[in-house]
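Removed from the display is one protein chain of the complex; every other protein chain stays in position.
As written, the chain order gives the labels A and B, with residue 1 at the start of each chain.
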Amino acid sequence: MKKLIVCALACGASTLALAQSNVTIFGFVDATVGHYNVAGVQSVTKMVSGGNQASRLGFRGTEDLGGGLAAGFWIEGQFATDTGAGSGSNTNNTASGNGTGQSGFSFNRRSTVSLFTPAGELRLGRDYNPTVWQNVWWDPFLASGVASATNLAFAGTSGAGVNAMRNSNSIGYVYNSSVYVDNRVGLYGQAQYAMGEGTSGTATASDGDVVAALVGYRYGAFNGSIAYSKTKLASVRDYTQTNAGGAWDLGVVKLYGEYGIANSGMPGTRYSSYMIGAKIPLGSGYIPVALQTVSQNNAADSKANQYAIGYVYNFSIKTAIYASYARIANKSGMGLTVGNGSGLPGSPNATSSGTEIGLRTTF
Amino acid sequence: MKKLIVCALACGASTLALAQSNVTIFGFVDATVGHYNVAGVQSVTKMVSGGNQASRLGFRGTEDLGGGLAAGFWIEGQFATDTGAGSGSNTNNTASGNGTGQSGFSFNRRSTVSLFTPAGELRLGRDYNPTVWQNVWWDPFLASGVASATNLAFAGTSGAGVNAMRNSNSIGYVYNSSVYVDNRVGLYGQAQYAMGEGTSGTATASDGDVVAALVGYRYGAFNGSIAYSKTKLASVRDYTQTNAGGAWDLGVVKLYGEYGIANSGMPGTRYSSYMIGAKIPLGSGYIPVALQTVSQNNAADSKANQYAIGYVYNFSIKTAIYASYARIANKSGMGLTVGNGSGLPGSPNATSSGTEIGLRTTF
Partner (left out) sequence: MKKLIVCALACGASTLALAQSNVTIFGFVDATVGHYNVAGVQSVTKMVSGGNQASRLGFRGTEDLGGGLAAGFWIEGQFATDTGAGSGSNTNNTASGNGTGQSGFSFNRRSTVSLFTPAGELRLGRDYNPTVWQNVWWDPFLASGVASATNLAFAGTSGAGVNAMRNSNSIGYVYNSSVYVDNRVGLYGQAQYAMGEGTSGTATASDGDVVAALVGYRYGAFNGSIAYSKTKLASVRDYTQTNAGGAWDLGVVKLYGEYGIANSGMPGTRYSSYMIGAKIPLGSGYIPVALQTVSQNNAADSKANQYAIGYVYNFSIKTAIYASYARIANKSGMGLTVGNGSGLPGSPNATSSGTEIGLRTTF
């Protein structure tokens, strides 16, 4: 019997060697102290998570299958450094599928299994909506924190009842995929179909069905992409996002630009946003700046402008401290606020501003 | 002070060496696109998770204690590749203890600490009900996906309000344990007692208490086992499962057989099922086939038959693509459905069928 135990241990050990060979544990831990203000209404000082990069824990790996093929997996969940809580996912790509019990950790950010072939990657599971990448890649603030480009680019999403960032139940084809967009060379792209899984024969049978595509190109110092997504939503017609953007690294400065339209399909619910920005290298870090505007096609011609500046000091490739300031001037009834994490409700025409200082490390 | 920091780092490093030595990260990521139909009632196309093997993430390890002893731990949780969501656990082995907030990840599949001795393994925590293994080991479809043998073998469980698969609060003795059943040689077995933890002196004091046992034997190409479990449930008398099965690897084909009785103890709630199946090697993969029947001892003599066939193509030992088809013919009032993940409600006498195609990798 002792022999059997030793065998069990040995099996365990060999399993370990086998199992560990292709698992990468990765993540970010980012904590921010922020002060947020909606002028004349409310202010709050609080700790939020992910002023520079959303805190997350993930496991991923690839396996070379030979013959130009590879398999891969990627499971990644978000948590709040300030409380340790996880984030819920969504079952059907509409507001009705938002997870309850959201304090538990889940792989809400991405949960995919892939087959890499010479012709591209087949990716199945919960994945990013391709249109979100334009907001991440071409925003000097990485779509994170008080100054995120999504403060304006996601205007109207909550009203439309959609999840603009990620799609569950997706089937994707990715051409020239890479973990980091800056590692890509030449043409790259993604086509995605995601299912809302509505009951057939009902009025909401197609709700949450998504079609989306992205095409990008990197040539030397220039990298740019364009994308489109349509989420079926019977209650508000369809929700579509169309956006494009790029960055041009001149060495002394990296320039960013982005344009996007988010449209619920109902009268007066189309939001158009423009952003220009830059990362200016300074010392061991850089200064991100961005100017952004969004306008709504309603009768009031509601508008908002965001001004954002920060500094990111890199202790190393993994660890940084940072400070950011952003200010949104709302006009003609618009009531957007800075800071995904502030939780402050917006107020029509009230200026919203916020300052964050934080620490971020990576593993 | 700098010395202290260096010390802290060094301590961290040595802790790492210590801590990592016995941890294995393991898991499956499996995504499936399935079409499911309940004839004349409803159909749906959706992405599900685990058509071949349930998606999961776990951490396990063993430590050699010397003298023929070893310690071990195993914590493993299920998640849905299609949404990234986790699965809830259960506190008391009855329906009343099902977790709320089920979108959070938990170690719902297994959460145990073990002491291995020359006489066997003592295992404490949440573990599989020994009777579930007959449905997993001796099913060519591994109790997963559209064609799972549990479609029929678990008939009546939801009505009985039991969790037929796993028991919380269990104390187990395992003889000749091994991660994989095919690694076992000779006699193996398990005895398990699990507590429902009901309040003493109440009518439900014993609800969820479980006694269970399994005995198996592998001799060369043959491997078979028999098991019994009884879950105390005052409301429906006791819920018992008795099953047996085995596999015989002839090289050109691996034959499977299984027999099981699930009984709620109330009149007309005993379900008897038989299954014969095979795995037929073909190319780099195999064809799983199974024929199964279940009958209920009610006045109508309700019955159902399941026909299932598939193909699993192994890119490697870790990665496979697969397709499965299953069809259940219900008779005399039975209304079972294929596919754990389909979510389609059954309908008496309605034929249920489904097709799945998916990708699974392992780490």
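We adopt the following convention: a contact is a pair of C-beta atoms (placed from the backbone, for glycine too) under 8 Å apart; a residue touches a chain by one contact, two chains touch by 3 or more.
Every value quoted in this text rests on a predicted model; they were computed, and no experiment measured them.
A.B. asks: Pick out which of A:Ala85, A:Ala191, A:Ala205 or A:Ile276 touches the chain that's been left out of the picture.
C.D. replies: Selected residue, touching the omitted chain: A:Ala85.
A.B. asks: Touching the hidden chain in the complete assembly: which of B:Gly27, B:Gly50, B:Gly84 or B:Gly125 does that?
C.D. replies: Residue touching the chain left out of view: B:Gly125.
A.B. asks: Among A:Ala39, A:Ala205 or A:Leu359, choose the residue that contacts the chain missing from this document, as touch is defined above.
C.D. replies: Answer from the full complex: A:Leu359 touches the omitted chain.
A.B. asks: Considering the complete complex, identify which of A:Gly27, A:Gly156 or A:Gly310 is in touch with the unshown chain.
C.D. replies: A:Gly27
A.B. asks: Of the residues B:Ala54, B:Ile75, B:Val136 or B:Ala149, which one touches the chain left out of the display?
C.D. replies: Checking the options B:Ala54, B:Ile75, B:Val136 or B:Ala149, the one contacting the hidden chain is B:Ile75.
A.B. asks: May I ask you to list the residues on subunit A that touch the chain which is not drawn?
C.D. replies: 24-27, 29-31, 33, 42-47, 55, 57, 60-62, 64, 68, 70, 72, 79-86, 100-106, 116-120, 176-180, 183, 185, 315-316, 318-319, 321, 358-361, 363
A.B. asks: By the contact definition given up top, give the residues of subunit B that touch the hidden chain.
C.D. replies: 1-2, 4-5, 7-9, 11-12, 15-16, 19-20, 22-23, 25, 59, 61, 63, 65, 69, 71-73, 75, 77, 86, 88-91, 99-115, 122, 124-126, 168-171, 195, 197, 199-201
Operating definition for what follows: only the chains that are shown with their structure count from here on.
A.B. asks: When the C-alpha atoms of subunit A and subunit B are each averaged to a single point, how far apart are the two points in Å?
C.D. replies: The computed centroid separation for subunit A versus subunit B comes out at 35 Å.
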